[in-house]
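Shown here: the complex without one of its protein chains, the others still in place.
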Amino acid sequence: MAQLAINNITKTFGDTSVLKGISLDIQDGEFVSLVGPSGCGKSTLLRIIAGLEEPSGGHIMIAGTDVTSTRASDRNLSMVFQSYALYPHLTVAENIAVPLRMRTMNATQRLPLIGRVMPGASDKAKEIAQAVQHAANVLEIDLLLDRKPGQLSGGQRQRVALGRALVREPAAFLLDEPLSNLDAKLRVQTRSEIAELHRRLNATFIYVTHDQVEAMTMSDRIAVMMGGEILQCAPPEVVYDDPDDIRVAEFIGSPKINILPVERTERDLFLFGQRLPLTAKLDAPALLQIGLRPEALRLTKTAPLMTGQVAHCENLGSEIFAQIALDEHTGRVVIKATPEERHKLSLGAKVGLGFAATDALVFGPKGKRLRDIEATACSVSEVA
Amino acid sequence: MTRDWWKHMVLILGAIIVLAPFYMMVSYSFKSPGEIDRGEGGFFGRQEMMVDERCVKLRDPNRDEIAAAAPHFPGKTDNEIRLALLAEAEADCSMRPIVFNYSKAFTEAPLLRYLLNGILVTGSIFLIQVVVALPAAYALAKLKFWGRDTVFALVLFCLLIPVHAIALPLYIMLAKLGLTNTYAALVVPWTISVFGIFLMRQFFMSVPDDLIDAARMDGLGEFAIVWRVMLPTAIPALLAFAIFSIVAHWNDYFWPRIVVTGNRDLFTPPLGLREFKGDGDGSFFGPMMATATVIVTPLIVAFLIAQRRFIEGITLSGMK
Partner (left out) sequence: MVTLDTSSRPVRRAASPTKRQARTAWGLTAPALTLMLLILLVPVAVAGLLSFTNYSLGNSGFDWVGIQNYERLFTRSTYAKMFIATFTYVVTVVPISVGLGLGAALVVNSMGRIGDIYKTIYFLPVMATLLAMAIAWEFMLHPSIGAVNRTLEMGCGTWLETLPFFAKGCADGFPLWLGDRDYAIWVICFIGIWQGFGFNMVLYLAGLTSVHRELYHAAEMDGAKTGWERFRLVTWPALGPTTVFVVTISCIRAFQVFDTIEAFWPQGGGPNKSAYVMMFAIFEKGIQQNLIGIGSAITMLFLVFVMFLTLIQRWLVERKVHYG
């Protein structure tokens, strides 16, 4: 277990720059997710941390030691691959034993047949067998130890891959989209199991995923990556409630956050000509964007800030997501409603929408979050 | 690159050994007998004019010819006329070694005929193989019928029998039918390609049933489905099989050697080359290598043009 420091890592392939100077400190025992759309460089970053790829610039430190030029097998890291990368000719037990055999036995002890009679081999073999059994018990795959990977289901293979990673005590666990090959139901289950495993082992986890739900549910901190940069690295609730960047706000959260244009006149902000209960600094840009989560929008008849027609409705049982085609704007907004409001949301029905000023996230024209926006007290009148 | 230098050293050494006989074959086909004997002239030889002794000998004038030519050489003795005629013949018979070698290759033996035979035999073998194997492969892959498993087991068993190995009984059977020394003898044993059936069956297994059902809905009969639906979808596999089949039979020497004896009209290219070797003396190295070059070239050129397809075709057998 150790803490990990990523220092100004860059990576270029020919002319294209994949990572543009990434820095990230990961504490001992922390679970950090690297999340972002495909092609954002998150897997490349993980492989650079693992040592499978060389960075073009920057440093990787593990427990205070610079390992940038250390090869992968000497970094003492474990990795779970997207395809699991199990050795197809070895049984589950043998697969899990490989990292221990490679590290603790010498070349002659590993020889087939003869290896067993080499001095010290049988003791080591016993130790390894115990460690394998222990890992298998933890993951509840002890009944599968004699099978070959070809005979296992996707979820079982995934556990074997985990077992191979945790059979020894590495400085950190690296997981590269380990759930992407599982079906939806299994993914939810395994998600919580990995999170529990993390709590139990209290080890450092770096988890790469494109699925924001996985990142939200498992991590201590989420690093949202886009275009080779980390846009924000913060705990899940902060990333959700208080994003630094419009791209973070758009990537995290499902359904997607609603983005609407706002104009500033003096200190007042106007949405489609309506004054919002928000005040901005005088030096703020004249054209701004406002982000509203679906749950921030609510149906209202009194002094609505926007009006529109119900264009589409998705009833999930416990909640309803409705798409509203706005009268003032070409786009649609998505709102979250309770089942009790179902009757108000018949297709084509006219609705008015309002929101609390504190829930509105204001972004500059280039997408940076503007934090010096204040809610004004006049919003009270609209509640009544 | 710098790390790979030792790999290149080893691979280049290998390449030299692999290419040496090709180099020599082509080089000898350019050179005069003298140059071959003395081992000089580099790759192309010096291409000095050389005299074809046989050609001159054939034109050695007899008494009548000398008498006939006498008016053209007034006041010369017979012997002088003869020498003059010989000199003329020598001038006519001299040519560059490369021209000599390749023209001899085509005139000493009917090489063109051999090549046509080769094309005819390989072509008909492939066509009949497809006509026989494709419907069978389709039936085995896509039709349910009683006895299908037995038929397929039979196919698997027959895969064990190399046709070359049973050449002797095949030869006896053909001889009993009086078919030796015919085109039929060259083609018949190869008309059934168990490997082709197996290969196409594996390919058809991956064709979705929906496609066939759709064709049936459109009113196509099974026979029409084979040729109008399955054949077009099987083009990539067929192409690979074509390469496999054509390379094997163009280069085959064993079987033609057995069933064609003496009748030059039926010779395939390898047999023609063998014949050349059998009756050629040392001075015919050049023309013989020219013949060899001509025989080897078509496949090599085709291979160099469509490398990927060829390698796929040849290795196809290893994939299944």
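We just call them A and B in the order they show up, numbering each chain from 1.
Rule of thumb we're sticking to: contacts are C-beta pairs under 8 Å (C-beta built on N, C-alpha and C of every residue); 3 or more make two chains touch, one makes a residue touch a chain.
As the structure is a computational prediction, the values presented were derived from the model and not from experiment.
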Option touching the unshown chain, where B:M50, B:L111 or B:A139 are the choices: B:A139
Missing-chain contacts mapped onto chain A: 47, 50-52, 71-74, 77-79, 81-83, 85-90, 98-99, 102-103, 148-151, 164
Interface residues of chain B (partner: the chain not displayed): 4, 7, 10-11, 14-15, 17-22, 24-25, 28, 36-37, 39, 131-133, 135-136, 138-140, 143-148, 151, 154-155, 158-173, 175, 188-189, 191-192, 194, 197, 221-223, 226, 247, 250-251, 253-254, 257-258, 269-270, 273-274, 277-278, 285, 288-289, 292, 295-296, 299-300, 303-304, 307, 310-311, 314-315, 317-319
